[in-house]
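Working notes, structure below.
With one protein chain withheld, the remaining protein chains of the complex are depicted in position.
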Amino acid sequence: MVENSKPPQSGAAAPILSCRNLTVRYGTVSAVQNVSLDIPERQITAIIGPSGCGKSTLLRAFNRMNDFYPNVTTTGEALYRGEDLYAKDIDPVEVRRRIGMVFQKPNPFPKSVFKNVAWGTVINGFRGNLAERVEAALRKAALWEEVKDKLSQSGLDLSGGQQQRLCIARAIALEPEVILMDEPCSALDPASTARIEDLLFELKERYTIVIVTHNMQQAARVSDWTAFLSSGLLVEFGATENIFTRPQKRETEDYITGKFG
Amino acid sequence: MIRAEVDLASDPVPSISFASLRQRRPRWHEKAIQTALFLCALVSVVTTAEIIWILAAETWHFFRQVPVASFLFGTQWSPMFLPRSFGVLPLVCGTGLVVVGAALVSIPLGLGSGIFLSEYASGRLRGILKPVLEILAGIPTVVYGYFALTFVTPLLTGFFPSTQVFNAASAAIVVGIMVLPMIASMCDDALRAVPQSLRHAGYAMGATKFEVATQVVLPGALSGVLASFVLAIARAIGETMAVALAAGATPKLTLNPIESIQTMTAYIVQVSLGDTPAGSIGYLTIYAVGMLLFLITLVLNLAGNRILRRFHEVYE
Partner (left out) sequence: MTERGALLPSNLPARRRIGTIFYIILLCAALAGVVLLAVLLADVFRQGISWLNLRFLTSFPSRFPQQAGIKAALWGTVWLVGLTALFAIPVGIGAAIYLEEYARRNWINTLIEINIANLAGTPSIVYGILGLSIFVRWLGLGRSVLSGALTMSLLVLPVTIIASREALRAVPNSIRQAAFALGATRWQTVRAHVLPAALPGILTGVILALSRAIGETAPLIMIGALTYVAFVPSGPMDAFTALPIQIFNWSSRPQKEFYGLAAAGIIVLLGVLLTMNAAAIWIRYRSQRNLRW
């Protein structure tokens, strides 16, 4: 039951991220079943679906974060610019430098704002001007003006929305090509949510964004492409406009109109 | 609407250059650290292996000279003086007497303290009682031995004039005080692990606080409480200095607590303080008694920890 409508290419040769028959199992339970999907570059792709449908698992498959869960088996392919992320000689640490992640609950390190943003670049071998890089990342995350006088304060002293933008800045500091976001606004108040959604429009000029959300309206507002997952299966994938106004599957329509989930 | 503060599309290319190979570099630095840490963890395994090896080897030498049955079931312990006799039961009996006495002191007081701390005590009272218990637990055993000798024994003699200078009861009381904090804090932890919803269910049926505590919470924490008893008894069995100072050095088979006895641990200390030549049969008794001591505490520790693990599995 796989719907695979290929997105029109915007000049790029291949989608930046894709998966082919991807199945992820925790023990004997399949969280993601046989999903094939293309994520277009520099656009926002949303993954929606009822809770427990495997959206977060699918997201984590793209930066090898599922490796940290016990008893996980991944079969099929997850491709980044054509290379299989699960090939034997692929170093997951290298993968995560190129594909960043922002988590559901903001999780800044219990260190200063500056160190939060700088640490990722330092351990990855950055030798240039750290202060400049930190400022650039914070500006891109629309946080610089608010924290430029507080760089040495603890990241935990910021408000929830600011902490999440700090986490975005931290990920951006590495200049990844893709940013995966796992329900980044679900722990935030509506005002902070709105600011981050605005930020996403800006970020997509430079980064490919894949965002998991249980909030359909957010997906409709923010994303260019939407994938609808249910019980681990990809039900439908297409341009957001089409998914929300002219869904092709009955199940999609039921979910969108609130009949379940 | 907020704006990112730079023009994202035209920002210059970043200066971190990722290696074009995404193949796994041999991170030997990481491997070395992991190995070093593993060796640290291995020290504990080696320690146990050594303990078992040494005790077993020397005990084997011992049992080449003394039949196992006469060791385990004999009722006369006189390894240094003629006529030599190697029946360990008096030492076991001495240990048992002290441990039973200690359990009689520590289990009611410890469990009572635990229930009070968990179900009744206010935050402030807890703030006073818990540190007091920690302090009690941290007092060195030799101090308890001194206390038994100089305070408890005279006190007992006041009640029971025929109390000997060295007696099992003083040591038992003091060892009981020593393991009391352990029982109290483990019981407190176990009772607090029982979810609040269970208590609420009890109250909602019109039960009093006492009824909820004893008929709802305590049964729910039973295995945690039991584990605390087992582990405390193991600790009491292994206690050395208090009994060495207060219980005496006369191994005998008796159930009378106001008499002088000797425990397994005190015996080992006694031999060490003396001049018994290494390799002699008298010296080998250290290992034989030590082996017995180790095995008894091992069984109790395994049992107690097993019960505790099962308890945690239920509530996690």
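Read from first to last, the chains carry the letters A and B; within each, the first residue is number 1.
Rule of thumb we're sticking to: contacts are C-beta pairs under 8 Å (C-beta built on N, C-alpha and C of every residue); 3 or more make two chains touch, one makes a residue touch a chain.
What you see is a predicted model, and the numbers here were worked out from it, not measured in a lab.
Touch as defined at the start, partner being the missing chain; which of B:117, B:175 or B:258 qualifies?
Residue touching the chain left out of view: B:117.
Looking at B:63, B:203 or B:294, which makes contact with the chain not pictured?
B:294
So one chain is hidden, and I want to know which residue out of A:15, A:40, A:54 or A:100 touches that hidden chain in the complete assembly.
A:100
State which residues belonging to subunit B touch the missing partner chain.
Touch set of subunit B with respect to the missing chain: 27, 29-30, 33-34, 36-41, 43-45, 47-48, 50-51, 54-55, 108-109, 111-113, 115-117, 120-121, 128-129, 132-136, 138-143, 145-147, 149-151, 177, 180-181, 184, 206, 208-211, 214, 231, 234-235, 237-241, 244-245, 265, 268-269, 272-273, 286-287, 290, 293-294, 297-298, 300-302, 304-305.
Can you list where subunit A touches the absent chain?
On the side of subunit A, residues 63, 65, 68, 70, 93-97, 100-101, 103, 105, 107-110, 119-120, 123-124, 156, 167, 170-171, 174 touch the unshown chain.
Following the convention adopted for this analysis, only the chains that are shown with their structure count from here on.
Quick one: report the Å distance separating subunit A from subunit B, using the average Cα coordinate of each chain.
50
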